[in-house]
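Got a structure here, written out as structure tokens. Questions coming.
Not every chain is included here, but those present sit where they belong.
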Amino acid sequence: MKKVVALGEVLLRLSTKEYLRFSQVHDFNADYGGSELNVISTLTNFGMESAFVTRLPENDIGDCALAQIHRHNISTEYIARGGDRLGIYFLEKGASLRSSKVVYDRAYSSFCSFEKGMVDWGEIFKDAGWFHWSGITAGVSQSAADLCMEAIEKANEMGLTISTDFNYRANLWKYGKSPSEVMEKMVSMCDVVLAGDYASKQYFDIEPSGSTEQARQISLCQELIKRFPKVKKVAVTNRGNINALHNTWSAVLYSGKQLYISKPYDITYIVDRIGAGDSFMGALIYGLCHFDDQKALDFAVAASCLKHTIYGDTNLVSKEEVFGLMEGNNSGHVKR
Amino acid sequence: MKKVVALGEVLLRLSTKEYLRFSQVHDFNADYGGSELNVISTLTNFGMESAFVTRLPENDIGDCALAQIHRHNISTEYIARGGDRLGIYFLEKGASLRSSKVVYDRAYSSFCSFEKGMVDWGEIFKDAGWFHWSGITAGVSQSAADLCMEAIEKANEMGLTISTDFNYRANLWKYGKSPSEVMEKMVSMCDVVLAGDYASKQYFDIEPSGSTEQARQISLCQELIKRFPKVKKVAVTNRGNINALHNTWSAVLYSGKQLYISKPYDITYIVDRIGAGDSFMGALIYGLCHFDDQKALDFAVAASCLKHTIYGDTNLVSKEEVFGLMEGNNSGHVKR
């Protein structure tokens, strides 16, 4: 199996402890994550070779992010150093009827000033079979979007499978281009897409139609495959927001010919849902590389379901634990 | 909008961490709160001008309480210093089928020896439009009850709206008077009352009749308005105690003519329910000053519902968050 490469930003995540509000805390938990890094750590964790491309500032905070990437045994040889600062996001975990809240402080980051020409994509893609990026990278700055386009073109040229997660963030896209201007070309060169209603509307003015949730999902998948002929698979996750600690979770995968539907999960006490979509994306890539489409989807849904029970951005579960959940919930038992 | 003034005791709250029992802990969280202070902090938080009257010992623990009141941006200019000690309550948070537990150590406090003549009510009420007190103040000591009566009379004389929360505490009322002796006159001078079944029975031997919960609530409201002609509004909250971390929550408001009913909330993972009634009272005062009766009630119920998700005595939510919940905003979303 050839290695998977991803390009993305790493953020310092400063989260409040327990269920305290921002105004109540005197310390923050400090972790490191980012959508594409979370995808790569999932793949490494499941045993695939992978590499992560990013840019970190040359200071102690950049070193900390690097050490954390080492810890997950991810190759750091293509990580550039330079620029002003590591982007930060502050996270306040909600409870019951109070939502979780994110405050971004990611402008002017080292990744924002990451530029075309700074990365030797030919070298990086030499042994690679897959390249992954997300809409966040396209949205942070012109230079990051350009660098990502450069990577997509090179990956395409070298025959890699290309995947993207739409990942629309309203607070990004402030560099003077509209999302649709930027994303159209980038998505058109992809093979696998993790889409979403709202993002599809923002990026491509696509609105799914249909009277049931499932009809709407099929419609969205079909619209996307129609719009982007190179795209072979579209996945859509479906979260039911009962309250801040209680969600339902499922997904569909559309291959252009067939719609695969996962079983739904009820997650009644969520430990941390940040990174759940990323863990789905990572497990889907893993699944598509190792299983048939239905099993790939089921694996991705079960893996990301377990992510909700794990603190931090990274999905620290084993394949065996994912298979266990796929075979039926036995979570009430103590494993001795 | 004229300012709201409240009189009440501040207690040091020493609570066990996580779900540990008293006998398991080696440290206590230390916070400061009290029924009437919680009402005032709610009002200040929503942007109303307010002032709080209490008495704190002249030692470091009194200073800590004062700094915490500053933190909430509440005016401290009418806070007296003196007396022996700050009252304390120890709190053990329950879980599932185990109840929360409170141990009081509030006797002999600085507030207990707060006396008539120590406060210049004329000065304090100069720019005020509303005075709030609760049954706790009446129950701690003769001198506190006398001081409270003095305030009520002056407030009445100066034309302020007067509200009270019945707040019956069985472990108080130890100074030789029965609650009914004391409360009758004090409540008779109020305009707005937050009542409760058990308290009404203890204070006034009033027992609501009716075969449904709602019929009983109307009956209670009617009895109270009959008994106390000056009272214009009676509110009653209704808590369903499913278990220590799972409650239902709603309320009614009776204007003498009409009964307003709130929608019920299901609170499945309670972070902290201490102060929920106070946050209702504060939000009701805010609502009655800004909205019509139905909206005032709905605002108060939604605000106090959110209180259950917030650690400590103080309801640290914004008006926008309350409006969001009233509009059915789904707490399952992460606010980015």
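What to note about this one:
We just call them A and B in the order they show up, numbering each chain from 1.
Here, contacts are C-beta pairs under 8 Å (C-beta built on N, C-alpha and C of every residue); 3 or more make two chains touch, one makes a residue touch a chain.
Predicted model only: the values in this text are computed from it and were never measured.
Here 2 copies are displayed; the structure file describes the full homo-oligomeric complex as 6 copies.
Here, only the chains that are shown with their structure count from here on.
Here the CA centre of subunit A is 45 Å from the CA centre of subunit B. Residues 265, 267-271, 305-306, 308-312, 316-317, 321, 325, 329-336 of subunit B are the ones that touch subunit A when the two sit in their complex. By the touch criterion stated above, subunit A contacts subunit B in their complex at residues 18-21, 23-24, 94-102, 104, 169-171, 239-247, 269, 273-274.
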